[in-house]
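This report refers to the structure that appears directly beneath it.
This part shows chain A:
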Amino acid sequence: MTMNQVIIHRERCKGCQICIEVCPQKILSLEEKINSHGYHPAQMKDAKKCTGCAFCATMCPDAAIEVERG
Partner candidate 1 sequence: MKVAARPKCLTQQQFSYCPGCTHGIGTRLVAEALDELGVIENTVGVLAVGCSVMLYKFIDCDFIQAPHGRAPAVATGVKRALPQQTVFAYQGDGDLAAIGTAEIVHAAARGEKITIFFVNNAIYGMTGGQMAPTTVEGQVTTTTPTGRDPALAGYPIQMAEMLATLEGSAYIARVALNNPKNVRQAKRAVQRAFEVQQAGLGFSLVELISTCPTNWGAKPVEALSLIEEQMLPTYPLGEFKLPEGMKAVVR
Partner candidate 2 sequence: MREDKVVEKVLMKGNEALAEGALAAGCRYFFGYPITPQNELPAYLAKRLPENGGVFLQAESEIGAINMVFGAASTGERVMTSSSGPGISLKQEGISYIAGSEVPCVIVNIMRGGPGLGGIQPSQADYFQATRGGGHGDYRTLVLAPASVQELYDLTILAFDLADKYQNPSMVLGDGVLGQMMEPVLLKPAPKTELPEKTWAVRGKGSGEAKLITSLYLEPECLEVHNLKLSRKYESMAGEARWEEYLTEDAELILVAYGTMARVVKGAVRRARELGLKVGLVRPITLYPFPEEPLLKLGKQATAFLCVEMSMGQMVDDVKIAVAGRAPVFFYGRAGGIFPTTAKLVEEIEKAMAEAQEARK
């Protein structure tokens, strides 16, 4: 079974948490680790629950998220 994929470019992410907030499935969270700029990037917690709605990519102020369906 093919899953929907959320690809977060972790070096572009500034950890603003907007994607985490808007995700209707609440399956995004912040990484424990930081990226090279000192931010905690967002990450996918539970890809199986992703509906591919792309709200995260729509709201990302850094164009750091890409979404693939199916």
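Selection rule: all candidates are chains of the complex that A comes from, given by their letters.
One rule holds for everything that comes next: a contact is a pair of C-beta atoms (placed from the backbone, for glycine too) under 8 Å apart; a residue touches a chain by one contact, two chains touch by 3 or more; residues count from 1.
The model shown is predicted, which means the values in this text are computed figures rather than measured ones.
> All of 1 or 2 belong to the same complex as chain A; which of them touches it?
Every other option belongs but stays apart; chain A touches 1.
> Quick one: which bits of chain A touch candidate 1 in the complex? Just the residue numbers, please.
Those residues of chain A that touch candidate 1 are 9, 11-12, 14-18, 21-22, 37, 39, 52, 54-55, 57-70.
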